[in-house]
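All protein chains but one are shown in place.
Which chain is which? They are A, B and C, in the order written, and residues in each are numbered from 1.
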Amino acid sequence: MATYIFYILGIIAVVATAMAITRRNPVHSIIYLVNSFFALAMLFYLLGAPLVAAWEVIIYAGAIMVLFLFIIMMLELSPGERADRQGPGPLQWLPVLLLGAALIGCTLLLLKLDPAGSQNIPTWYASPRDFGYVLFHEYALAIEIVSFQLLFAAVGAFYVGRAGGRKEAGGIK
Amino acid sequence: MPEWLLITLLILAKLGLVFFVLLTLAAYLVLAERKILGRMQLRPGPNRVGPFGLMQPLADVIKLLTKEDFIPDQADKWLFMLAPGLAAVTALLTFAVVPFGPPLTLFGHEVPLVVCDLNIGVLFFLGLSSLAVYGMTLGGWASNSKYALLGAIRGLSQLISYELSMGLALVPVVMLARSFSLNDIVMAQADVPFALVNPLAFLIFLISIVAESKRIPFDLPEAENELVAGFHTEYSGMRFGLFFVGEYINLIILGSMLTVFFLGGWMGPFLPGIVWFSIKVLLVCFFFIWVRGTLPRLRYDQLMHFGWKILLPLSLLNVILTGAFLLWRQG
Amino acid sequence: MIVPFEHLLVLASLLFFLGLMAVLVRRNLIMILIGVEIMLNAAGLVLVGASALWQQVDGQVLVIFLMALTSAEVSISLAMVVYLNHRKQTVDVRAFNELRG
Partner (left out) sequence: MNIWRDIKGTIQPFWITLRNMFRPTVTIQYPEQRAEISPRYRGRLILTRDPDGQERCVACHLCSAACPVDCISMQATEGEDGRRYAAWFRINFSRCIFCGLCTEACPTLAIQVTGDFELANRNPLETVWEKEELLVDHCGQEPDYNFYRHAGIGVVAGRGENPGEDKPVDVRDLMP
């Protein structure tokens, strides 16, 4: 059962991502991407990581993609007038597709060499309690570093937004 | 009857019950809101359709169903059609984790009165409430109208700002209950509801859910006298109806979340659990309507100032204080 | 048992290369950032899979750090996009081909 769900979710994720990167309209690609993130979140749940699945939805689908949507809307790329109207043609796609195919081929060859690859993933479940224990005991220093980095990011975003906003009256808040 | 069939049937029955009750309650909440607002303004409210206007929701639904479904010319058609459904579905889904009563014993089985008791119920609620932004935003963007776009941008930034303090107000609750499951959180409030244990978190959560429900005094996304009707300006017929129903279902959901997290859920003396739960949720809904009848709308900069400079630091401080208190109590 | 670890790695690499292709081929700044997000997610999938394979929580912890870093990165880079859009009124990368801004 879990095996089938894995493959279905994997196909959904890949197809949705492929649709997302080929759409001309950024808003459409964001919708497809949110779809793909949902599939990924369910994959995480399947692999025994309920907390990561929840955060995938809350942070990626609920915050980061919303931020993208916000920026697109603020830059006034309405349905009538699109940012890159023509989009990349087949001529631009061809070399990238070839490159991607080559890279995937290399990956497959490498996987063949690795003996760990053929191991099966067991059914496993990390309860939020275990997760929290490891996070706050073994990685306490890393949490401090990451929180500092979030602070720097907040200050940086504030500075960049303020500098951009000074030109126009009011600007972005 | 095999075990799995019974369990499936019970889950389906609970789903159907929740769905039916939620939709009916949402319809009658609209009527209740109009009635109560009317009484607060010294007028009787709708009283024409049926006795005391009790058939008004039915009349509204018939009106909405028979109206023309209008799609603007330059609109992004698919997203325009998708958005209202998204708004209603995200609101409905959240109720899956709400425990609305103590476990019942049916056919020798213990049936928990919750559609699905997830062990990460709090995160499920937060995730879905962060997805609720999409219905509104996409609806506003896809309409290709300036008022709808402005309403959508306003709503988007308002919702993601107040979601932070809402989530942070829930952290003390999780710390006190030592679980993400809503059932355990209700169980932890058997003696004292968390509203009395941690009144600051209660207050922050209350203000944040008023902002999350996009209602007065935080109804900037649909401020009628500035933005026509905000993000649903271009909607008509049942698509508008879905937005409308979604909003009221969202109200019930947020009310039941407040009940579960801070008012002790279905805990209460004498009466059965479901009755206590309904009384508490309806009281919270009345409070929402009361707020709407009382307070004026905030200005947009006041809203952002309040969210980021007052509510967010307060909720962070509250997390620290609760943690210190718990550590001190442990000794 | 769910699936062989290989299959998960193949899925993750497919997602990663799709993200890479988006970064390489798209000329819209926002789409390039989206490609980066896809690649980060693919990395997260590998981490969670490895965490399940060896039944250790550390992989999941790394994914949480990944998400925190990503949100920081996105907030900065989107602020930059807004800033660049203010300068040149476009988000096409071809407009930003000189060092002097």
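As a convention for this text, contacts are C-beta pairs under 8 Å (C-beta built on N, C-alpha and C of every residue); 3 or more make two chains touch, one makes a residue touch a chain.
Predicted model, so just to flag it, every value in this text is computed and none were measured.
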- Considering the full assembly, with which of the depicted chains is the omitted chain in contact? B
- From B:24, B:74 or B:294, residue that would touch the chain that is not displayed: B:294
- Query: Given the contact definition stated above, which residue among B:6, B:21 or B:36 touches the chain not shown here?
  - Reply: B:36
- Note on the structure: Residue list for subunit B contacting the dropped chain reads 36, 38-44, 290, 293-295
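Basically, only the chains that are shown with their structure count from here on.
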- Message: On a C-alpha centroid basis, what's the spacing between subunit A and subunit C, in Å?
- Response: 6
- Task: Quick one: report the Å distance separating subunit A from subunit B, using the average Cα coordinate of each chain.
- Result: 28
- Query: From the C-alpha centre of subunit B to that of subunit C, how far is it in Å?
  - Reply: 33
- Would you mind listing the residues of subunit A that make contact with two or more other chains? 51, 55, 63, 67, 74
- Touching subunit B in the complex: which residues of subunit A? 25, 27-28, 31, 34, 50-51, 54-55, 57-58, 61-63, 66-67, 69-70, 73-74, 78-80, 127-128, 173
- Mind listing the subunit A positions that touch subunit C in their complex? 2-3, 6-7, 10, 13-14, 17-18, 20-21, 26, 29-30, 33, 36-37, 40, 43-44, 46-49, 51-52, 55-56, 59-60, 63-64, 67-68, 71-72, 74-75, 83-84, 88, 92-93, 96-97, 99-100, 103-104, 107-108, 111, 116-124, 126, 130-131, 134-135, 138-139, 142, 146, 149-150, 152-154, 156-157, 160-161, 163-164, 167-168, 172
- Query: How about subunit B: which of its residues touch subunit A in the complex?
  - Reply: 74-76, 79, 119-120, 123-124, 126-127, 130-131, 133-134, 137-138, 141-142, 144, 149, 152-153, 156-157, 160, 163, 180, 301, 304
